[in-house]
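Provided herewith is a single structure, encoded as C-alpha cells, for subsequent inquiry.
Only one protein chain is missing from this complex, and each of the others stays in its spot.
Let's look at subunit A:
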Amino acid sequence: MTTTAVLHSEWIKIRSVRASWGSLLSVLIAALAITLLAFPLIGQAEADNPDYDAIFSAFYAINFAQIAAICFGATAFSSEYAHGALRVSLAAVPNRALFYGAKTAVIGAAALLLGMITSFVTFLVGQAFMGEYAIGLGDEGALSACVGAGIYLALMALFASGLTALLRSGVAVLSLLIPFILIVGFVIGDMSAGVAEYLPDRAGQVILHSDPTGSLGPWTGLGVTALWAAGSVGAGWWAVRRRDA
C-alpha cells in the first residue's frame, strides 16, 4: 500500500461527497460574493475614517471564507462518522497513522490551495473597486497578508478537522466553532488585550492588519494559530489511534 494511493483515495472521498466538496469551493465563492457585494457599495465610504486599515479592510471577506473553511475541515472528516463509513475505510487502510495522515494532508493541502486562491482573488477583486484608495500587492504588508490569509484559512480547516476526529461529529464541531468565531470576531471586536489575542482566529488575523497593536507579530500570530491547529490535529490522532472503530 503506497502513501500516494491512500492520498488519492482520500481525495476521491472529498470530491465525491457534496458537503465537503461544496464547502471547499464555498471558501472562494463566499469570499468573492461578499467582496463583490461590499466593495462596490461601501468600500470607498469607509476609507476616510481616521482608524481605517487598508489591508484589514481588503480582507473583510475572509471572515466569511473562514466559516466555509471550517465547514470544509469538519465535513471532510465527519463523512467518516456518518453511517459508520470509518469501518470500511479502516478495513481498506488498517494503518491508522497512514489513514489519518493522508486524510489530514489532503484536507490541509486542498484548503491551502483554495485559501491562497481565495486570498489573492479577494484582495485583487476588492481593490479594483477602491478607486483612488486602492492598494497593490507591492504596498507594505499586502503580499504577506495575502499569503498569510491563505495559510490562515488552511489552518482553520485543519483546526476543525482535528476537532471533528476528536468529537466524532461534524455537527458538534460546527455548532462549537462557528458561534465561537462569530462571537470573538464581532462581539469582542477590536478588544485585542489579554487572552483573546491568543485565540486561534484573533492570533491568525494579526497578519491582516497593517499596524498590529497587540503583543503578537504577523507571523508569530499565525504561528499561534498553527499551534492550535496542531493541537487539534494531535488530539484527533489520539482519538483515531486509540478508539475502537
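Just so we're on the same page, contacts are C-beta pairs under 8 Å (C-beta built on N, C-alpha and C of every residue); 3 or more make two chains touch, one makes a residue touch a chain; residues count from 1.
Criterion: contacts and distances are computed from a predicted model.
Q: What is the protein name, per UniProt, of the chain that does not appear here: "Metal-dependent hydrolase", "Heterodisulfide reductase subunit B", "ATP-binding cassette domain-containing protein" or "4Fe-4S dicluster domain-containing protein"?
A: "ATP-binding cassette domain-containing protein"
Q: Taking the entire complex into account, which one of A:37, A:82 or A:137 touches the absent chain?
A: A:82
Q: Hey, which of A:25, A:41, A:92 or A:183 is the one touching the hidden chain?
A: A:92
Q: Across the whole complex, list the residues on subunit A that are touched by the chain not included here.
A: 1-2, 5-6, 8-10, 12-13, 15-19, 79, 82-85, 87-88, 90-95, 244-245
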